[in-house]
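Handing you this structure, nothing more for now.
Only a single protein chain was left out; the remaining protein chains are all shown in position.
Order as written gives the chain letters A, B and C; numbering starts at 1 within each chain.
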Amino acid sequence: MSADLTELYQQVILDHNKRPRNRGRLPTANRVAHGDNPTCGDQCSVYLRLENGKIADISFDGSGCAISQASSSLMTTQLKGKDAAEAASLYQQFHQIVTTGEAPEAISDLAAFAGVHTFPARIKCATLGWHAALNALKGDPIPATTESRLD
Amino acid sequence: MSADLTELYQQVILDHNKRPRNRGRLPTANRVAHGDNPTCGDQCSVYLRLENGKIADISFDGSGCAISQASSSLMTTQLKGKDAAEAASLYQQFHQIVTTGEAPEAISDLAAFAGVHTFPARIKCATLGWHAALNALKGDPIPATTESRLD
Amino acid sequence: MPSWNTVRDDFPALHQQVNGHPLVYLDNGATTQRPQVVIDAVSRFYAHDNANVHRGLHALSMRATAAYEGARARVARFINAAAPEEIIFTRGTTESLNLVAASWGSRLQPGDVILLTEMEHHSNLVPWQLVAARTGAKLRYVPVTGDEGKLDLSVLDQLLTPEVKVFAFTHISNTLGTINPVAELCARARQVGAISVVDAAQSVGHMPVDVRAIGCDFLAFSGHKMAAGTGIGALYGRRELLDAMPPWQGGGGMIAHVGFFESRWKPSPERFEAGTPNFGDAVGLAAACDYLDALGRAQLRRHDGELARLAYQKLSALPNIRLLGPAEEERGGLVSFALSDVHAHDVVTFADEDGIALRGGHHCNQPLMHKLGLTGTVRASFYLYNTAEEIDVLIASIRRIQKFFG
Partner (left out) sequence: MPSWNTVRDDFPALHQQVNGHPLVYLDNGATTQRPQVVIDAVSRFYAHDNANVHRGLHALSMRATAAYEGARARVARFINAAAPEEIIFTRGTTESLNLVAASWGSRLQPGDVILLTEMEHHSNLVPWQLVAARTGAKLRYVPVTGDEGKLDLSVLDQLLTPEVKVFAFTHISNTLGTINPVAELCARARQVGAISVVDAAQSVGHMPVDVRAIGCDFLAFSGHKMAAGTGIGALYGRRELLDAMPPWQGGGGMIAHVGFFESRWKPSPERFEAGTPNFGDAVGLAAACDYLDALGRAQLRRHDGELARLAYQKLSALPNIRLLGPAEEERGGLVSFALSDVHAHDVVTFADEDGIALRGGHHCNQPLMHKLGLTGTVRASFYLYNTAEEIDVLIASIRRIQKFFG
């Protein structure tokens, strides 16, 4: 297996893909958003409970490749407790990681997605769940789509 | 001037182009048809007086290149006195001349158009007046067009 | 003159390494590769005969017109149309189908029914949705039986009622590999007075296709799926239908007369070819027809079919795999499958590491996927240059993928 591919499918990613965290419909959710990737048919729904402007609880559901499943799963673990501004800033960092391969210092497990940047067609997979989460935070009822041509 | 071109613009043709016979609107006409060549905008109207199934008189009008003008002019001189069947048969011969360059024996001035066959794009010019005349004979009010893809 | 023994030499794109492995191109359902003779035919045309067609009387324009109209006659012959005038050049299958839906479809009325099948490609589905929304006609679907991917013809009688004005269906499903009984379907359409529209994107370059034997009213296909370039394709239509249809696009070349406030149209095919046509790639399409006929389309059909059967059989032996499409002998040159533990995209990315080009996703068959409870499949689709050895490379790669994710 090539170095690039090993870098793409890191152990963290394979682990989150096999045993996704916070998967399923959150019964107490007060916000929800759906995302889809029309190119491949992948779908992701993100459910949140917002309390005092912070994400008190979060889950995701849907279907997609290992990258999108693992990314959504890992995302839920990172977003719990954050407010909208923190979530947006975390997404900025994540977006930088998947598009450039450069991880800011002291960043968590998200750095596992650095390998995505050598597979540009997979960036949309990695960001699908994040788009849905940010839309859910905005209370935006429109389906998120990674077909915005901007990731 | 090349042999092909001299052959195309024979003296007969130049003469008919310069001094067209039977040109203008025939006041006594009881049949008329218009033809156009959409590709170049050329137009031809043919006026006939049919008497007892024969062309008692004929004229043409319109605008077009030397080939189409001369062809219409010469045609009027050939069709006078003919009935529909004779006209159709004459057109068959003319069509053969302009498409193959082979003139049946004992054919009149029409053979002057043999040079057209080396200029396939000009076949439509040579047949424009004929189409109008045949349509006028049919009493067909629809404009003749040489854009039928069949000449 | 191409020969089956040296056929791979004809295709320059096949001779490259991808990720350190020889390219195994199994994405022919999306687009085929072009042989050098086709690439050269277009280059040579541009280097020698290039000029605009139809409206020109100078030497180059006459040569270009002869080449373009010659290509039309060649394509007509390729599918046994009655006359070159029955061939309208388009960008491809999608534009061909949009043309029929928009132009012929403009006569549809509320109460009329458009009958499609559940296995249609989005390109033979969305244009009809658009015309249905405009005219008030309704859509109806012939069901697909399930994973084995046959049309359920037992209910055709109920569906093909006199309200049906159009019956549009694919010849070969690009996802299932099913070959539909198109001649029978056209005959059934005729019985109720409906026109038949055949999406031949996956068949024309892969097998003998004879529009008069099929008895269809319209048939659509793409050059790029039959060894020619992109940007060219054709709509076959029966002459009397075409001549009775209103124009779709307006512009230069399709008019008999233009006034400021009214215009008249030329007959078919010009009526439907507004603007400068893609004569460069039409020349390439004619070269592709020559190339495929020299190999022989019956042999081509045999070749693709055998590879598909071989692939189906070897894939069936793998664990945790779900195969779509007919299990028996007769199938188009492709196989489509889903692994239960690995998503289609991960399969495609891993296979690419082994130099294998596959396609993963819904293959523009979203509603069918949804019906089958899938979001996508992996598809391996074959063409004349693929080999049995390449299927072994594919199987070995899938085994490694299953192991990695297992």
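General remarks:
Everything that follows uses one rule, which is that a contact is a pair of C-beta atoms (placed from the backbone, for glycine too) under 8 Å apart; a residue touches a chain by one contact, two chains touch by 3 or more.
Computed from a prediction, not measured in an experiment: that's the story for all the values here.
Although it is left out of the displayed model, the omitted chain contacts the following shown chains in the full complex: A, B, C. Only one residue in the set C:Q191, C:S263 or C:Q299 touches the chain that does not appear here, and it is C:S263. Among A:H16, A:R31 or A:R122, only A:R122 touches the chain that is left out of the view. Between the chain not shown and the residues C:A66, C:L130 or C:L156, the one that touches is C:L130. Taking the complete complex into account, C:A357 is the one of C:A73, C:L156, C:L310 or C:A357 that touches the chain left out. Which of C:M1, C:A47 or C:A317 touches the hidden chain is settled by the complete complex: it is C:A47.
Against the chain not displayed here, chain B makes contact via residues 1-2, 4-5, 8-9, 14, 39-43, 63-67, 69, 119, 122, 125.
Along chain A, the points of touch with the absent chain fall at residues 36, 38-40, 119-122, 143, 145, 147-149.
Residue positions on chain C in contact with the hidden chain: 12-13, 16, 18-19, 23, 25, 27, 30-31, 33-34, 36, 39-40, 42-43, 46-52, 55-61, 91-95, 97-98, 101, 118, 121-123, 125-127, 129-130, 139, 141, 222, 224, 229-232, 247, 249-255, 257-263, 274-281, 345, 348-349, 351-352, 356-361, 364, 366-367, 370, in rising order.
Here is the rule we go by: only the chains that are shown with their structure count from here on.
With every chain reduced to the mean of its CA atoms, the largest distance from chain A is reached by B.
The pair with more inter-chain C-beta contacts, choosing from B-C and A-C, is A-C.
One finds 45 Å separating the Cα centroids of chain B and chain C.
Separating the CA-averaged centres of chain A and chain C is a span of 37 Å.
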